[in-house]
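Missing here: one protein chain of the complex. Every other protein chain is in place.
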Amino acid sequence: MSEWTEIVDYFRGRSMWMLHYCTGCGAIELPPTMTSRWDMERFGITPMATPRQADILLITGYLAIKTLKRVVYTYEQMQAPKWVLGFGSCTINGGIYWDSYNVIESLDKYIPVDIYIAGCMPRPEAILDAFVKLKEMVQKGEAKGYEKYVKNYDWYKANQDRVLKRTSPVLKEIEKVTKIG
Amino acid sequence: MADIIDEIKSMDLKTSWLGDWEFEVLTPKDRLAATLSYLKAKGFKAFMGLSCVDWIEEGNFELVYILQSYDLALEAIVKTKIPRQRPVIESMGTLWKLCEVYEREMHEFFGIEFTGNPNLKPFFLENWLDIPPLRKDFDTLAFSEELFEFKEDETHGIKSPKRIE
Partner (left out) sequence: MELNPLRESNDDYKYYELFIGPNHPGIEGNFSYVLKMKGHTVEEATPDPGLLHRGFEKLMERRLWTQNLALIPRICVPEPDVNEVAYCLGVEHMMGIEVPKRAQYIRVIVLELARIASFLFGISGLGGTTGHYTSVQWLIGDRDYILDLFEWLTGGRVYHIYQYPGGVKNDLPDGWLDKLSDFLDYLEKRLPEYDKFIFQNPIIQKRTVGLGYISPEDAIENGLTGPNLRASGVMYDIRKAQPYLVYNELDFDIPKTGDGDAFSRVLQRRLELGESIKILRQCVKQIPEGPHKTKVPNPFQFRVPKGSYYSKVESSRGEFGYYIVSDGDVKPYRVYVRGPSYSIGLYYATKALIGMRIEDVPVWIHTTDMCPPDFDR
């Protein structure tokens, strides 16, 4: 059984399809990566329109609260095995929008992330480097973020509901009208 | 070009040049519709934007309407003040239908009521239960730390330098 898994993982790593979803400002470096200068199709990666037939979800940058809801739907619609790449420093700690009321801070709390790409904005060579590392991880059988999601489903769901399904104001009553900061 | 300033001054409204191609007009709240339709008839037909400034110490919201005239190559900035405790003003949708979209955004971010605007539903924010976020008494850092539960030293044990407040 394990030989079959190794063979399947070998081929799986060479044919991963990326979901064509531009969630944030990092998406401006995706057309150069997809076209002829830094062709990513030679690695077997090509954009795909529907989540049902895609393997990689590339979160290109920050996530607004409204987009987080759609990204969670999209992630749950993808079939296993599936991998998530956090693109840019906004997925690690909020980036340059660390004090914004509409941008989430740490992506790993809501969906499991396999690889982070640092930078603001990462170069196309950095994206290709991340794809090659992902390929090696898949071929060794290491990238198992989707299994982590299934095992810890309640924890992820509790974090998502805390942000998306609020029922009361976050900041309590302000006593007198004062200017902040 | 200077005639337009003299004409507005003769209507007993305060006006002055802000730059080479723009001037501001300060009008009280009840004369706003008359001022805007006067300027529209004079050639300022293009509606460029609507915004609001929160003067919290005075207790006022200042609405700013930006109009542009393509024939005169001038920009007119019309400002009016409304009280902060009960911010209500009539909608300018009868002059420019485009203005109603900007008013919807101002209602969401400042809490201003525009009477006569048919659509003041949530626009940019979803499931928002706090006070309107662009007001000066809304603390965005406290909101972010409370909701997203992210403290500074959680970044894999690396302490970041002190931020400028």
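Brief remarks on what is shown
Letters A and B mark the chains as written, and numbering starts fresh at 1 in each.
The criterion applied here is as follows: contacts are C-beta pairs under 8 Å (C-beta built on N, C-alpha and C of every residue); 3 or more make two chains touch, one makes a residue touch a chain.
From a predicted model like this one, the values you see are computed outputs, not experimental measurements.
Mapped onto subunit B, the interface with the missing chain covers residues 18-22, 24, 45-49, 51, 53-54, 64, 66, 68, 70, 73, 75, 77, 96-98, 101-102, 123-126, 133-134, 138, 140-141, 164.
Think of the hidden chain as still there; on subunit A it touches residues 19-25, 27-29, 31-32, 35-37, 47, 49, 51, 62, 64, 66-67, 70, 74, 96-97, 99-103, 120-121, 123, 181.
Just so it is clear, only the chains that are shown with their structure count from here on.
Spacing of subunit A relative to subunit B, judged by their CA centroids, is 36 angstrom.
Considering their complex, residues 56-57, 84, 125-127, 129-131, 133, 136-144, 146-150, 154-155, 165 of subunit B touch subunit A. Against subunit B, the residues of subunit A that register as touching in their complex are 65-66, 69, 92-94, 98-106, 162-171, 174, 177-181.
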